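Complex shown without one protein chain; remaining protein chains in place.
The block that comes next holds subunit A.
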Amino acid sequence: MAKQMPDLEYLLSRIALRDRDCFRELYRFTSAKLFGVSLRILGNKSEAEDALQDIYIKVWQRAGSFQSGMSQPMTWLITIARNHCIDMIRARKPLTDDLDQAETLPDKDKTPEEAAINSSEGARISHCLDQLEQDRARAVRLAYVDGENYKDLAQRFAVPLNTMRTWLRRSLLQLRECLGQ
């Protein structure tokens, strides 16, 4: 599609002033991405549709709190979407509390996408993830992209919950050190 992405910062500043046309415009250019986020994390079309409505209602309500120096508009929008979807899945009743009986989840991870990283910060985190053991780097990605929690990851990698916790926390410290300020 050869559509020109409008200035999202400008649109958000107009939405903060209750400009409904700009809200439509923002929706037109960003909803496919945010719907993709919702589908990926929730894994269910009708839940993702409900989530997308709630997400844009939050965008309308919070547009005034967007600060251009603090984050990129698309990052800000995706953060709202991810947080909303993660809250939804964390509020779900767990299907089973018994880790030993749980089957290993099917692998949703798509390796070709892992290469799809741009931006300088992206290049840096990519470099730093490469310093981690492969499994641990993958666990970090699965947590972020698919919204998996420690329990999901422990099941997937067939390790005890506490082991997964330790793995990931150590990995995060390593990442922090590698990324620097």
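Just so it is clear, a residue touches a chain if its C-beta (ideal position, glycine included) is under 8 Å from a C-beta of that chain, and two chains touch if they have at least 3 such contacts; residues count from 1.
In this text, contacts and distances are computed from a predicted model.
This complex has a chain not shown, and the name its UniProt record holds, of "ABC transporter ATP-binding protein", "Na(+)-translocating NADH-quinone reductase subunit D", "Anti-sigma K factor RskA" or "Simple sugar transport system permease protein", is "Anti-sigma K factor RskA". Listed residues A:M5, A:A91 or A:A158: the one in touch with the omitted chain is A:A91. Mapped onto subunit A, contacts with the missing chain fall at residues 19-21, 24, 27, 31-33, 35-37, 39-40, 49, 52-53, 56-57, 60, 70-72, 74-75, 78-79, 82-83, 86-87, 90-91, 110, 113-114, 116-119, 121-126, 140-141, 143-145, 147-150, 162-163, 165-166, 168-170, 172-173, 175-176, 179.
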